[in-house]
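A single protein chain has been omitted; all remaining protein chains appear in their positions.
Moving on, here comes subunit A:
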Amino acid sequence: MEFVSPEGLRLDGRRPTEMRQIRAELGAVAKADGSAVFEMGNTKVVAAVYGPREVQNRSQQLSDQALVRCEYSMANFSTGDRMRKPKGDRRSTEISLVIRQTMEACIMTHLMPRSQIDIFVQVLQADGGTRSACINAATLALADAGIPMHDLVTSCSAGYLNSTPLLDLNYVEDSARGPDVTVGILPKLDKVTLLQRISCRLCMTDTTGEYKGIRISTRWINYNEG
């Protein structure tokens, strides 16, 4: 399938290195201490933060830092075909873990010992890049809750299709089974907090300079995962 037209335009009319339109709204959930709705094109995610509050399960309490918990879920109506999956499927457990680790890296947890911060993220509309949209939404919700942080994490995905590096993949490009990565960075500190390779098929030939960089990093991640 042709993902980039000869004119250099993608299926939704974007240039290869163009992002989708982003929109953010703070304070969307009245009861939460901090909340945000984040949209990247047709991907729409809502995040709610509760805390710092007392640890619910005393055995999990940490005496030197705050406990960060994250729950990711997808609304049943978020995708085209209505899905009925059990709550704790592997994919959402994994994304919950990814979001938790990314957020833990930027929250100053040592300032809030013996407390707990809950982050709930739900995908309302899925159109590719839910992982990065969730991270962006969670960051905004944490900032809205006034939780001390080192920096705001920003995240975006990138992929490689038709010998072209593409930024911010949508659902069609995401499901084309090309290689793609999700990157989370702390822009002010200039650090990478998240680098995830999702698809398995790597193109070894024909890579541009930009893509080489990504390939090296994915190897590094594989190495770290053992």
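Keep this in mind: contacts are C-beta pairs under 8 Å (C-beta built on N, C-alpha and C of every residue); 3 or more make two chains touch, one makes a residue touch a chain; residues count from 1.
The rule is simple: contacts and distances are computed from a predicted model.
Colleague: For the chain omitted from this view, which of "Molybdopterin synthase catalytic subunit", "Gaa1-like protein", "Dynactin subunit 6" or "Ribosomal RNA-processing protein 40" is its UniProt protein name?
Modeller: For the chain not displayed, UniProt's protein name is "Ribosomal RNA-processing protein 40".
Colleague: Using the touch definition up top, pick the residue from A:Pro16, A:Pro52 or A:Gly159 that touches the left-out chain.
Modeller: Considering the complete complex, A:Pro52 is the one touching the chain left out.
Colleague: Could you pull out which residues of subunit A are in touch with the chain that's been left out?
Modeller: On the subunit A side, contact with the omitted chain comes from 32-34, 51-54, 63, 106, 108, 111-115, 143-152, 186-189.
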